[in-house]
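Every protein chain of the complex appears in place save one, which is left out.
Each chain gets a letter, A, B and C, in the order it is written, and its residues are counted from 1.
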């Protein structure tokens, strides 16, 4: 069962994401979670590329990932997202479910911080938009 | 204007596809065209991964690409596909258009051949399905 | 200071690995650690692709990564590796250091297991080769 979340994005495996084991290469799960975070921001009017141009960079400080079962060619899946804040850390909980049987494929916890021209600081814009 | 084609697939740029120039890295256009070809096959009941398991490998022999303008973060685009056959060659004409203004971003001609357990041969399955 | 390890591999950032923030995209660190593991196996006569053909697949079950400072265009770096075993788990500790100043860039703990035709099992070959 796909647990409800703050934001959900649907994908389909692209064959070039599979490696010689015939399964999606692990590094692509990081891509899936990143794209989901950026689309989540975008849905709230925040543009990652524009933030960078203004000197604001959200960067990943720590990431824990659990790979429960592999995605394969042809699989459709959703990536879910929940956001909470701890001190200066914006923590994303992101899971991936296979659509065909709603099996849990992957879980992750991604800790990000915001750098303002390279210095760690609290991001009022994000706090306001997401009530953090 | 987006020229009608045999098959069209819609995408959105993912930020990890952009490089330090702030534009989509060229190699990703190859990914976009490959994914479009595989989805085209899939729409006709042909599974690329299953073909490989049966010893049939469609491989690219030659590729010409013209980069007319860059895709950027946030851009939506379509990749179109037309297929024709010349001898043993399956030739895909694939263009990319930006959705916002229908500008032509990229054109390509991709020549593929089919290997049966490593040997070049005509592929009756593809000929039948696509009337080639 | 680069801490001595069981195995060390030297790399140079490739510009296509950098994203629109001008730093190496996080997913590439996973690539770096994977390539280092495969080269470590190879240095001990174990071929990852051949293992797969024999039905033996080493897969990542869990991964924790800490990103301490970003790698940039032009940076040279080393990825270190130490391996230990816990039950059926092969645990790799892998760090990345920038060569120019030997600063610690990244640390990770990667838990892998071996599947024999899809079933979890102890891998005598790896145990013997690495005295685990």
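What we mean here is this: contacts are C-beta pairs under 8 Å (C-beta built on N, C-alpha and C of every residue); 3 or more make two chains touch, one makes a residue touch a chain.
All figures in this text were calculated on a predicted structure; none of them were measured in a lab.
**Q** Using the touch definition from the top, which of C:48, C:90 or C:106 touches the missing chain?
**A** Looking across C:48, C:90 or C:106, the contact with the absent chain belongs to C:48.
**Q** Who touches the missing chain here, A:25, A:94 or A:108?
**A** A:25
**Q** Taking the full complex into account, what residues of subunit C touch the chain not shown?
**A** 14-16, 18, 22, 31, 34-35, 38, 42, 47-49, 72-74
**Q** Since one chain isn't shown, list which residues of subunit A touch it in the complete complex.
**A** These residues of subunit A touch the chain that is not shown: 15-16, 18-20, 22, 25, 27, 73.
**Q** Write the list of subunit B residues that the hidden chain touches.
**A** Per the touch rule, subunit B residues meeting the hidden chain are 20-21, 23, 25-28, 30-31, 34, 49, 52, 57, 59-67, 70.
Quick note on the criterion: only the chains that are shown with their structure count from here on.
**Q** Point out which chain occupies the most central position, where each centre is the mean of Cα atoms.
**A** A
**Q** Just how far, in Å, is the C-alpha centre of subunit C from the one of subunit B?
**A** 33
**Q** Need the CA-centroid distance for the pair subunit A / subunit C, whole Å please.
**A** 22
**Q** How far is the middle of subunit A from the middle of subunit B, if each middle is the mean of its Cα atoms, in Å?
**A** 27
**Q** List, in ascending order, every residue of subunit A touching at least 2 other chains.
**A** In subunit A, 31, 34, 49 touch at least two other chains.
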